[in-house]
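As structure tokens, the structure follows; a few thoughts come after it.
Of the protein chains in this complex, all but one are displayed in their positions.
Lettered A, B and C in written order, each chain numbered from 1.
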Amino acid sequence: MKREIPILLTVICGLLVTLAYFAPAPDPARGIEPSAWQAVNSELLDWATILVAVGFLLGIANLVRINLKQIAAKHPDTPYKVVLLLSMGLFLLFGMAEMHVKWLWTPLLTHLVPSDSIERADGTRIEGYVLERGDKEVTLRTAPDYAVTKVPADSVKSITKRSLKIWIYDKFFAPLQATMFSLLAFYIASAAFRAFRARSVEATLLLAAGAIVMLGQVPLGDELTFGLATPMHAFLMGNVVKAGQRAIIIGASLGVLATGLRIVLGLERSYLSE
Amino acid sequence: MIALQAAAAAAVQVADGTAHAAAQVAPAWPASLGSASDWWQGMDALAWRLTPWVATGKIPTAIAIIAFAAVMFASQRKAKRGVEIPIRRLAGLDALDEAIGRATEMGRPVLYVPGTDEIKEIQTIYSMMILRHVARKTAEYGTPLIVPTKNAVVMAFCEEAVRQGCVDAGRPDAFIADNVRYLSDEQFAYCAGIAGIMYRERPAANIYMGMFYAESLILAETGFLHGAIQVAGTARQEQLPFFVAACDYTIMGEEYYAVTAYLTRDPSLVGTIRAGDLVKVAAAALIAVGVTLASIAGSAAALPGTHTLSDVYSRLFG
Amino acid sequence: MATPRSFDRRWIFLAMGVVVVGLYAAGIRAPLPNSRYVESFHKTIEDLPAGSIVLLSADFDPASAAELEPMYKAVIHHLFQRNLRIVNVATWPAAPPFTRDAFSRIAPQYHKQYGVDWVELGFLVGDDVALGSIGQSLRSAYPTDTLNHSAYDSFPLLRAVGDSCQGIALLVTISAGFPGVLEWIPQLGSRYGVPIITGTTAVQTPPLFAYYPNQIKGFLGAATGATQYLQMVAENTPELQPTRDENQKRMLVQSWAHMLIIGLIVVGNVIYFTGRRKAQA
Partner (left out) sequence: MLALQAAPRWFELDVAATPDIIGGWLICLLTLAVYSFLYKDNPFYKLAEHVFVGVATAWYTMEFYDSGVLKAVFVYLSDAFQTLHEPGKHVTEVGGYGMPTALAIAVRFGAVALSVMLLVRLFNRQSWAPRWPLALMIGIYAALKLTAETQARLVSQVKETMVPVVPEGATWMGVVGNVVFLVGLVCVLGHFVFTFKRGKALAGMSRAGIVILMLTFGGMFGFTVLGRIALLIERVSELASYSEPAYSLSSATAGAAHGWLDTALTPPFLIATLIVLVLVLAKLTGRAQPAPPPA
């Protein structure tokens, strides 16, 4: 029961999605309506989307559990792990609150989510939360009772949306992620000096092609190489790299095809042994 | 006429997903199949009739998948029956053995980095097989083998692979559990941890096998500075330039899978490699024929509206 | 003599920092010649009849915004100038804020109305599976939009986009990696025949040459492609001229940083080989 049914599930879903690929595309001109294949394919893909999301949320629970265990075990980096959990927790608290403005209990709403400022047609401004803004009506939750009310669209002139979730994204997440990756520019520079040696014919060709691309992609390249950089760069990328990339793509597609076939026909068991 | 239609239907695999059948009436069958234009018209007619049942533009893909599956399973069955499918001796393997040999001469440990991805990545699974081969060699020579990992699950698999390697070499006692170490889950902290091992324990041979992301550059550079002989292997193209530039030998792209097949002789893997080779040869042949047909058609200015053999040939391949 | 081995790499870090900061402060701009790949990207948009629906996919994040956000804003300007309607999706979780920011600044300049001229559907989880379900049926992939949270069918623009990509005239993907243009090609290009043009980070540009010109109609490669495209679109778009000038300024800094890298490689090799020849002598 533990192994046969999972493999059966893989084979059934795999074959359904594979065959759906070859089902005729709906074509009103020829009178071909969407068939059950399209429905099966669409529903299975939606299932997979949900499961990937739930699987990811599982991973987060695991991360939190590991960090809590390490803190309990007096890991040397404990203060930093506390900072990690704290920053995650706070951002989740404010972000999730902002995502559930429609259903949130009023005291939580007013304390956790910054209100938008709504300018009415007569120029007066009120603070409140905009839930939905259609072309016919706008759904709001405004003081004092913060009940969900609908007002005609033309009674609202403009809305200044405020978001603490986007503020934290702009001031913490964006700069940190961009800067972490930009460290590599420094590492490439030090590796260029200390490790990239033309020790063999292959390595020399690699460094030469790298230099050609570096010169061909930037404005000064031509001036410094008497106009050679751009034509060499065009020839290299348009012919040599095109050949190499195409061969690598064809080779890689065979790997994907082989693994895919083994999974869809139920011959691949490695993922069951976890 | 009917025999002609049956012959046309059987012989010609039609590939025409983009035919906008403007007229609601079905295109007629060609009178004869003498010229390329007749074949083209035959394809149109067949495509029109098949459209309600199957997406005609995707028939070549179906044929390619079925053909590859047939060749793959045939080769796998041959390999299972013990028929010797020779895999050419890979230079990458010689480099591995040479690196371990050099570390033994200098009496210094070998460092094996199994990639930075989780165990579900196919390249990490194959890295375990290569690790078992390396562990067998180091156990035979009595050279210490250090395996730093970035993931607790992968560490468990590495321990198993090294223990198996020692058993293969007939020296189960050579297995030292704390040489397989979990450093950190964070990318740059993992690299810093390995740099620390390179500085303190001065391995003479560094082996990087598996899936790498931006770490390849940092590890290869630090290893080069400590004068170690370095052998790398990954199927991930983006990292190959840095490995090739900074390591003594690199196992590139598909060679990575071939090395695993060579080491383990696993029938399914050997069969897949064989099927891949046959399809590559077929692809090269198709390209050669297609290019010659296109070149002939290119130079001989065909009348507008009529179709050359090259058009028919390339339409067959979707 | 300081062999590369004992040379503290922090001096090289300092050199890179000084070159980039110094030249950026100097603020000299340098225009770029045009490239045929950027021109075919531009022409593919120009050839679309007004009112066609374009699927614009934001597949990047802050770490790749340096190269891709200028392209993303330039494409939105260009699409709105051509009176094309835009359905916006994202397959990277960190992309939606860029979409919100770009459209909230650009759409008013062309008096575009949300829900009629453009719609934001937001992020869909699942990598390849997300691309598959967007291609198979946009309606089941996105029950609601992400700005107003109103139902899919309440938007006239979305009702015109049927299933199996009927109604989508072009896919523009601004792509930083996986999932991105290399996954859109099979899931939408091959499967439903949707024409694709793309703007990518430098790391993802080399494979595009193998897919050009049929599987990808045109592409913007790295910051270079972004600058070349900005040069074309900014001619009749005053709002884009500061971005174009900024990119041209950065391209000059890029040039000298490349010279530094090439210099480091050459000098490193010279020291390595002279050192080795001396050792053998």
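The rule is simple: a contact is a pair of C-beta atoms (placed from the backbone, for glycine too) under 8 Å apart; a residue touches a chain by one contact, two chains touch by 3 or more.
The model shown is predicted, which means the values in this text are computed figures rather than measured ones.
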Displayed chains contacted by the hidden chain, counting the whole assembly: A, B, C
Touching residue (missing chain; options B:Ala152, B:Ile176 or B:Ile287): B:Ile287
Residue, one of A:Val130, A:Val156 or A:Ile248, that touches the chain absent here: A:Ile248
Subunit B, residues in touch with the chain not shown (by the definition above): 58, 60-61, 64-65, 68, 85-88, 90, 186, 188-189, 192, 195-196, 198-200, 222, 237-238, 240-242, 244-245, 252-255, 258, 261, 270, 273-274, 277, 279-281, 283-284, 286-288, 290-291, 293-295, 297-299, 310, 313-314, 317-318
Residues from subunit C at the interface with the omitted partner, ascending: 8-10, 13, 16, 20-21, 24-25, 63-67, 93-94, 96, 100-101, 104-105, 122-126, 128-129, 132, 136-137, 139-140, 142-144, 151, 162-164, 185-187, 189-191, 201-203, 205-206, 210, 214-215, 221-224, 242, 246, 250, 253-254, 257-258, 261
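Everything below uses one rule, namely that only the chains that are shown with their structure count from here on.
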Where subunit A and subunit C are represented by their mean Cα positions, the distance between them in whole Å: 15
Set of subunit A residues in contact with two or more other chains: 21, 25, 180-181, 188, 190, 194-197, 207
Residues of subunit C touching at least two other chains: 4-5
In the complex, subunit C residues that touch subunit A: 4-5, 7, 9, 12-13, 15-17, 30-33, 61-63, 65-66, 94, 97, 100, 113, 115, 124-127, 129-130, 132-133, 136-137, 140-141, 147-150, 154, 162-164, 166, 191-192, 206-207, 209-210, 221-222, 224, 248, 251-252, 254-262, 264-265, 267-269, 272
Of all residues in subunit B, those that touch subunit A in their complex: 17, 20-21, 51-55, 58, 62, 65, 68-69, 72, 119-120, 122, 125, 188, 214, 217-218, 220-221, 224-225, 235, 237, 241-242, 244-246, 248, 253-254, 257, 268, 272, 275-276, 279-280, 283
Subunit B-touching residues of subunit A, taken from the complex the two chains share: 21-25, 27, 29-30, 32, 180-181, 183-184, 187-188, 190-191, 194-197, 199, 202-203, 206-207, 210, 248, 250-252, 254-255, 257-259, 261-262, 267, 270-271, 274
